[in-house]
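Only a single protein chain was left out; the remaining protein chains are all shown in position.
Chain naming follows the written order as A, B and C, and within any one chain the residues start at number 1.
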Amino acid sequence: MSSYAKRLMWPVLVLVALIVINVSVTGFDFIVPHVNDGRLSGAFVNILRRSAPLLLIALGMTLVIATKGIDLSVGAVYAIGAAIACQMIIDAPDQSAAGLIFSAIALALVVTAVIGAWNGTMVAYFGIQPIVATLILMIAGRGIAQLVTGGQIPKVEDSSPFTQLGRGELFTVPLPIVIAVLMLVALALLTRRTALGMLLESVGGNPEASRLAGIRAKGITVLVYLVCGLCAGLAGLIGAANLGSADANNGGLWIELDAILAVVIGGTALLGGRFYLLGTAIGVVIIGTLEDTIINVGLSSQWQFTAKAIVVFVVALLQSPEFRGWILKPFKRRPAAPAPAKEVAAK
Amino acid sequence: MSTQTLTERPARSTLFDGVTRYIPIGATVALLLVLYLGGIASFPKFDSPQVVAKLFIDNAPLLIIAVGMTFVILSGGIDLSVGSVMAFSTMCCAWLTVDAGLSAPLVVGLVLAFGTLWGLGIGAVIHYFNVQPFIATLVGLFLFRGLTLQISDTDVSMRDIQFFHWGMEHLVEVGKIRTGGFWLPNLSFVAFAVVIVAFVVLHYTRFGRGVYAVGGSEQSALLMGLPVARTKIGVYAVSGFCAALAGVMAAMGTKSANPLANVGAELDAIAAVVIGGTLLTGGAGFVLGTVAGVMVWGLLNTLIAFQGDLSSWWARIAMGVLLLAFILLQRVLARSGEKRRT
Amino acid sequence: GGGGDDSGDGGGDGLVIGFAQVGAESAWRTANSASIQAAAEAAGHELKFVDAQQEQEKQIAAVRDFITQQVDAIVLAPVVETGWTDVLQEAADAEIPVILADRGVEAADEDLYVTRLGSDFAEEGRKAGAWAAETFADDADGTKILELQGTTGSAPANDRKSGFFEVLDAEGLNYEIVDSQSGNFTAEEGKAVMETFITTHGLDGIDLLYAHNDEMGLGAIQAIEEAGKVPGQDIQIIIVDGSKAGFQAGVDGKVNYIVECNPAFGDQLMDVVESVVNGDEVEKFTPVEEGVFDATQFEAELPNRQF
């Protein structure tokens, strides 16, 4: 657990720093939420609400990465989920029928889960490199989404309860946040209360050894990609509900990069093995906050990328023991704390 | 001491073994041919030599960054910054010559130097600070896209700088396209040169073999006393240089700089490399495979252009399906030579 | 054009036309593609359609493919203005006429294409500016403006911005840009950016929101509503494009002014192409008919919207 805490320390520090910056320019109501007409709002709550889809995707991505894999198709799957639901709803005469909403959501989730499973199968059973296997759907996926919407942007009536998925609230807490957090808890329990987490890390750490130990490596791999697809689909639904429309082309564009970024900021290595769901969550909030910070401190939109680069760089360096040691060398002269072990001595 | 000598034949018969290493690339090339012949069968004018020539005109920059990417991936790393570095280089070419009025050759020199230095820098960060390549280079992806947009958020023309006209001058011109001729500009040959140099370096120099060794097992390479640091930093320098060079080639290709150019080029490059049979985990692959990968990439696009009646979405789906078919076939062919034990 | 014969199933005198489209990045764009494909179909021409996914390289490649195929005419919707010289020259060498659709190319390349048919983004910006200038002419305390830009660096974003403020300055309107950020032409980011505007600047005192396209505008409208304000009244809103959804919002009183950017010029385009191939004289620039609509006209116009 302490190692866990150590992992999370640096991302948390960066997050705090970002928040402080914002508070110092926009005052405390950046962070303190206030309730107006029965729903929490305020800058930070908005950030969390907007980050919900990214969080969902990043969580799925964390599991995939734990198996030494990667999923580039999440952005496209996001679009597909959104497209299916919205199209089905606007095609119906009464856009508010509960039955319709549920079947639309169900259909979207089933399809995206199937897509995820397909990715998993390509990786586990056909032995195709994850990046290629998922690249295929990254390319074709948006095509499929556009096919569903016929290239248009289906707009769901604001009156349709479907939009509640993105705009509604539960006990004043915006639904997207609730859903994302529930997913976080669910996955945490699923992986840590059962042995799934350990088996994942084992498969990611040494596939052959895992096979010889009798682990159902392939089954697990497929399962993980399936979950990732499902998360992406759910994210798409929330995004679409929030806007009341599905943009097949731009919905979740490049979100795969942000998701992977969040995962790594959260301390999970792309080489597979140990994974940290909570860290991922923090990574997501950092990214979300960052985008607001840029606007709040009044940088022009040209600055967005540059600022993002700087923050990512800082987090990456802070997380590196070697860097910290190098920076702190002048300060600690006492031969106390044993230096951390390095497998591949980097000197 | 014992007189008997121990023989152990390798797990797979020697002859076959020599071949297996070439199976992925062999499969790629074979399928590439199939793709091409298929095109000829189904479209008029597809047999025009220009169809092939074009692959090396439009994809020259992609080919160059893909070659750089091959070095990085072989060493077990990855470089996401190439797309942005490329765009940034192009923009610098325009900015420094058109606005700042420096002499073009000087600017090109500066840009190439910059690319290499960036590679060295980020390589050092990756190696000495153990930062994951994905993240370190992702920084480059954001940073240089940002800087490019800050230099100019509109496209800039370099048409008046004579120097940049060199790239598109037809070095080879055989007949007219109408009459089944074809042509190739200088920059295609720059790309070829890059490929050849890369091939020689990877296969016939210590640095090149070191790249494979580090990709095979960094820990072992280190314990074998190989210069791991130099190798790891070197590959990123190579990739950075290639990205900058590709940027210059792009500048010559269009004589204009566009701040939003090459978004996602890094993925195209990675795809090309991996389609070419290089393992993302490092240690196995060929730069010639990368060439094949790039050609596949270009050929698929050409096929779709010739088909021409596909809506945006069907075009994308078709691309995906073709790619899928390709990967699966390649896999099936390669499976036969799979290693039994690791 | 010599290539007429190998137009395969193009039908007797049907032409083979290559069309290098920008992409499918917006409803406007897909409507535009649809319109052109339909028109070609109707006119019995064979259209070679390529979606370049907003990348100039892909468009250039497509044009080269058209040249290799020796089509009768090439229609190009350039994603950026510069960098076309070589490929246009190649087309000229192959004696294939090039018609620009929608966006233009730099002046220096003028003699490399036959004609341009399309919208003038700067003009659209000016139209929007003109309305703003007169609407807020007598706004004493200065007009506070929020702007939602299109994709940073893209031609429409740049021109719609410059055109707009060009007029405001010309009219000497006393205004202040409270904030201006890119929403990448998408509802998603339009809404996100607006939310942040609201939390940072609040909405009180803000007079005008200028959105470079429908989708961003609609996204912003939601943000405004969720912040408990009334779009169209508490804050006036100008959007460019004029999709169904946009006009619907207008009818609901959430939008005050719509500058049309008309994607449905397929038939117009086919006429131009035919006359070009037949070697008739054509204007260098044929503007697409585009209107501007204010609150009084939304109701009436809504039914005529194709996208």
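Just so we're on the same page, a residue touches a chain if its C-beta (ideal position, glycine included) is under 8 Å from a C-beta of that chain, and two chains touch if they have at least 3 such contacts.
The rule we apply is simple: contacts and distances are computed from a predicted model.
S.K.: From the list "NADH-quinone oxidoreductase subunit M", "Sugar ABC transporter ATP-binding protein", "Sarcosine oxidase subunit alpha" or "Disulfide reductase", give the UniProt name belonging to the chain omitted from this structure.
M.R.: "Sugar ABC transporter ATP-binding protein"
S.K.: Just to confirm, in the complete assembly, which displayed chains does the hidden chain contact?
M.R.: It touches the following shown chains in the full complex: A, B.
S.K.: Touching the left-out chain: which of A:Ile19, A:Ala83, A:Ala180 or A:Leu199?
M.R.: A:Leu199
S.K.: Please pick, from A:Pro93, A:Gly214 or A:Pro330, the residue that touches the omitted chain in the full complex.
M.R.: Within the whole complex, the residue contacting the unshown chain is A:Gly214.
S.K.: Of the residues A:Pro11, A:Pro53, A:Gly236 or A:Gly273, which one touches the chain left out of the display?
M.R.: With A:Pro11, A:Pro53, A:Gly236 or A:Gly273 as choices, the missing chain is touched by A:Gly273.
S.K.: Looking at B:Gly167, B:Gly210, B:Gly253 or B:Gly276, which residue reaches the missing chain?
M.R.: Checking the options B:Gly167, B:Gly210, B:Gly253 or B:Gly276, the one contacting the hidden chain is B:Gly210.
S.K.: Using the touch rule from the top, list residues of chain B that touch the missing partner.
M.R.: 1-2, 4-14, 17-18, 21, 200, 204-206, 209-210, 212-213, 215-217, 219-229, 283-284, 339-342
S.K.: List the chain A residues touching the unshown chain?
M.R.: With respect to the unshown chain, the touching residues of chain A are 193-196, 198-199, 201-202, 205-206, 208-216, 220, 273-274, 335, 338-341, 343, 345, 347.
By our rule, only the chains that are shown with their structure count from here on.
S.K.: Could you state the distance in Å from the CA-based centre of chain A to that of chain C?
M.R.: Here the centre of chain C sits 33 Å away from the centre of chain A.
S.K.: What are the residue numbers in chain C that touch two or more other chains?
M.R.: In chain C, 23-24, 30, 33, 152 touch at least two other chains.
S.K.: Which residues does chain B have that touch at least 2 chains other than itself?
M.R.: 149, 153, 311-313, 315-316
S.K.: What part of chain B is in contact with chain C in the complex they form?
M.R.: 43-45, 48, 50-51, 54, 57-58, 61, 149, 153-157, 159, 168, 176-178, 250, 253-256, 258-263, 298, 301-302, 304-306, 308-313, 315-316
S.K.: Going by the contact rule at the top, pick out the chain C residues touching chain A in the complex.
M.R.: 23-27, 30, 33-34, 149, 152, 179-182, 184-188, 191-193, 195-197, 199-200, 215, 218-219, 222, 226-228, 245, 307
S.K.: What does chain A use to touch chain C in their complex?
M.R.: Within the complex, chain A contacts chain C at residues 26, 30, 36-37, 41-43, 46, 50, 146, 151-153, 155, 158, 167, 239, 242-245, 247, 249-251, 253, 291-292, 295-296, 298, 300-302, 304.
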